[in-house]
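Here's the structure we're looking at; comments come further down.
Every protein chain but one is kept in place in this view of the complex.
Moving on, here comes subunit A:
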Amino acid sequence: MARAVTTQRKAINTALAWAIGLLIFFPILWTILTSFKTEATAIADPPVFFFFDWTLENYGVVMERSNYGKFLWNSIAIAGGSTLLGVIIAVPAAWSMAFVPGRRTKDILLWMLSTKMLPAVGVLYPIYLLFIKLGILDSKIGLIIVLMLINLPIIVWMLYTYFREIPGEILEAARMDGAGLKEEIIHVLTPMALPGIASTVLLNLILAWNEAFWTLNLTAAEAAPLTAFIASYSSPEGLFFAKLSAASTMAIAPILILGWFSQKQLVRGLTFGAVK
């Protein structure tokens, strides 16, 4: 009897999980479907779901009109560069906060997080002027720095949480065996926190990939990533939903594929230490 109840509950939970998953995924699915429709079918009312004449025309138009490769490369460089730089800075910071906390460590952590609450537009002009002075407007390096700074509090917080789960005694033992600070972080701490670091990297890659305020406002023709590529297909005077959907699908495809293949790592990292 008890087993039957458990099986039934499991089935309900599974169905619920699928329903929620599909609900969350639906906008993406709809975007992908729309990208294969003609502009007329895209605005049809009632909406057409699967039974329409599938066309690749929108992808052809987008590829012809835009230099997708350039946008893609800029996205990879900016998201990858900012995440890498962020992790390099955050690992020692999180180590010191987790293993040699001071009196103000908690305050510093909270203060770091509070910078995320500042509306980005509030600092647009100062940063824009700074970029002009430094000559890094519309450059990948400028965006790498800005996105790294924006995401740094999250990276430090996540790594701090993971590092706190690692017993300090292990690091102490390493020290007794003669490991220096560098060896301790690289050869002892990092391998043990690898799932956490991997999920931090993945999450920040996604955040940097999708960031649309700074990447639109600090770029022009040279460093514009895929967010600008999508924005170039949005029009208030003209129905180009199918082309916009094709551009959106092309922009999210790389990160969607990356997320799909690394989902196990991502979930493992995000639940690291959550269940004991």
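Note that a contact is a pair of C-beta atoms (placed from the backbone, for glycine too) under 8 Å apart; a residue touches a chain by one contact, two chains touch by 3 or more; residues count from 1.
Keep this in mind: contacts and distances are computed from a predicted model.
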item: Per UniProt record, name of the chain withheld from view ["Aspartyl/glutamyl-tRNA(Asn/Gln) amidotransferase subunit C", "2-oxoglutarate ferredoxin oxidoreductase subunit delta", "Sorbitol/mannitol transport system substrate-binding protein" or "Periplasmic nitrate reductase, electron transfer subunit"]; value: "Sorbitol/mannitol transport system substrate-binding protein"
item: Residue of A:Ala44, A:Ala173 or A:Ile186 in touch with the missing chain, whole complex considered; value: A:Ala44
item: Of A:Ile32, A:Met63, A:Leu84 or A:Leu124, the residue in touch with the unshown chain; value: A:Leu124
item: Touch criterion as defined above, residue of A:Val188, A:Ala228, A:Ala251 or A:Leu266 at the omitted chain; value: A:Ala228
item: Residues in subunit A touching the chain absent from view; value: 39-40, 43-45, 65, 124-125, 128-129, 132, 137-138, 216-217, 220-221, 224, 228, 231-240
